[in-house]
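Every protein chain but one is kept in place in this view of the complex.
Think of it as A and B in the order they're written, each chain with its own count starting at 1.
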Amino acid sequence: MSRAKEKPEGAPRYAMTIDLDKCTGCGACMVACAVENNVPPAQSGANDRNGTTLMRVYAMSNKQAYPHAKQVFVPMTCQQCEDPPCETVCPQNAVEYDWTTGIVAQIPVRCLGCRYCMVACPYHARAFNWWDPTWPEGMEATLNPDISTRSRGTAEKCNFCHHRRQLARERAAHEDREMREDEYQPACVEACPVGAITFGNLEDPNSAVSKGFAKPEAFAFVEKLGTEPKIRYLSSQKWVHDMARSGVPGKEATNG
Amino acid sequence: MLSLGSWYLDSKGLKTPISPAWREFVSNQTRGGTRRSLLSRHMGTLMFLAGLIGMLIFGWVFFPPMLYTSTEQPLQFNHKIHMDEGGMECADCHPFRADGTFASLPTLQQCAECHEEPIGDSEAEKAFINEYVTPGKEVNWYVYSRQPMNAYFSHIAHVKTGGFSCEECHGDHGNSESIPPYQTNIISGYSRAVGGQAMAGREVLPTEVMRMDTCSDCHIKHGRRTPCLECHK
Partner (left out) sequence: MIVTRRHILKLLGGGAVGTIFSPIPWKLLRDSSVWTQNWSWLPVPQRGPVGSAYSACTLCPSGCGLKVRTIGGRPVLVNGISNTAWGKGGLCPAGTAIHQMPWHPGQLRSVKMRQADGRFMEAKLDVALAAVAAAIKGANGTVAILDGRPGRLISGAYREFLAGKGMIVQPPSVARSSMKVLRSLFKEDPGPLAIDVDQVKAVVSFAASVLENFGQPGLLQQSPKKIRTIQFEAIQSRTALKADQWVPIKPGTEREIALGLANLLLKKGYAANWDEEDRTALEKICAEWTPSKVFATSGVDEATLTSVANTMEIGSTVVVAGPDAVGGPLAIEAEASIQTLNLLLGSVGQAIKPVKIAADDPAFAAIDAVETKDLADVPAKSIEVLIIDMAMAGYALPWNLLADKLAPKALVVSLTPVLDDLAQHSQVVIPTALPFTTVQDIPGHPDFLRSVRMAQAFGAPADDALDPVDFLNRLGKILGINRDVTAADSLSELIEKQAEVLVNAKEGVVLQPKKDPADFDDIDEADELLKRFKRGACFVAAFGQIDTALKFSFDSLGKISDETKKHDFRMQLILTGGVERASLASRSPILSKVDQESGLNPFADGAHVNPETIANLALLPKKRWVVNTPEGSIRVQIRPDPTVPPGVILMSGAPNGPKPWDVANPVELASPGQKSWRIIPAVIKEA
């Protein structure tokens, strides 16, 4: 893997596991992500495909009838692939695999809005700012200064709340120590009320994510595409694994 | 020397001899007396040079100040007095907070700790106390080095971990007796300290300019390649 050559010694590789057995489909992760990343409330024409949602929860069903129907709720976000197709296609170098953290960096200021990356992403994880962000009057006071606001015409995606890592490193530098891994948690991980999302360093064999990756219940969506995503979903239900082999969750036509 | 032939072609295309009077008139032009002035002879070149030099002067002397607006800070501030007589250091007013973030400019409360009552006899201090301390109003300082919102800069990484001194990037601000007006580029909107002052030549030092290539040049010089996400938010 070409990434291995660039990686400095001891650098972390951040990854996430999402436990679909636990996720209740509440959407707190979506709200926390929007709040943390200065995403405004939805425009009136917005839906799941044209809205700016860096974290988006879908329901996946086993397509059976009552009473054998089952659903799981799947929070979909950027899968932070080791071999990201979006990085390859960007004509502006607005996407870069960050070799010091493993995060696929999306820099909206460089983006010219061609949306090639959105075509390339097999997970539909990327969002495009079709509209300028506007907040109800006065709500700009709740904006987070650790993140910029983005203009219309730029693509964006989850960056694993990288700004939180910066803040954690500043705190650690002030206290003359190394940053502890649990000090850096993206907003969605913090917000999940049932603790379905874990986040951590894949290079550390003792971290919760490393252990999660090794579990037999762990799977990635459409692994056969070879993008090597760094998000694993955990499910004890076989039908979920089967469906994930061939497709990614989206809004299903019949069940809304 | 202007020489004349013996004939010219008239309107019908016929060769017409040049009269002696005409011949005499013309030759006088070139032998002094009624010769055309130097100025008129070289008017063309002069005009060219005038245009050239005029625009050069305008472009190099008059244009630069036009590009920038200049606003005075709401108050004058004398760093030198605070450093010498006050016995303070940079970090006393521009500290790191408990969470490691840089506190940028001091809050009204920090200043008011000493300046509830006038200490010196300057007009600026009196104005400060009357207009800001007493009513409890924060001073709206213009921040010279404020980066655009998409850039992230960690002071503690550079000052504490990197060992840079304040002067290396901000110049000898600490010994200044007054603070300069805040200048912004009318077109780009950036502060002059960030967007750069020179019209030609490449500014390299952060004391002159604080653009992205300034940062990346220094990083490359010190062998610290950084990914995009390190500095962009």
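To be clear about the criterion, contacts are C-beta pairs under 8 Å (C-beta built on N, C-alpha and C of every residue); 3 or more make two chains touch, one makes a residue touch a chain.
This is a predicted model, so every value here is computed, not measured.
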Left-out chain, listing which of the shown chains it touches: A, B
Of A:15, A:39 or A:240, the residue that touches the missing chain is A:39
Touch with the omitted chain, as defined above, among A:147, A:173, A:220 or A:244: A:147
Would you write out the residues of chain A that touch the absent chain, in ascending order? 21-22, 24-28, 30-32, 34-36, 38-42, 44, 46-48, 51-53, 56-59, 61, 64-67, 69-73, 109, 132-133, 135-151, 187, 190-195, 249-252, 254-256
Which parts of chain B face the unshown chain closely enough to count as touching? 37, 39-40, 43-45, 47-56, 58-60, 63-64, 67, 97, 99, 101, 103-104, 148-149, 185, 187-190, 195, 199-200
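One rule holds in what follows: only the chains that are shown with their structure count from here on.
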Within their complex, chain A touches chain B through residues 96, 98-101, 103, 105, 107-110, 145-149, 159, 162-163, 166-167, 169-175
List of chain B residues in touch with chain A within their complex: 96, 98-101, 148-150, 152, 154, 156-157, 160-161, 226-230, 232-233
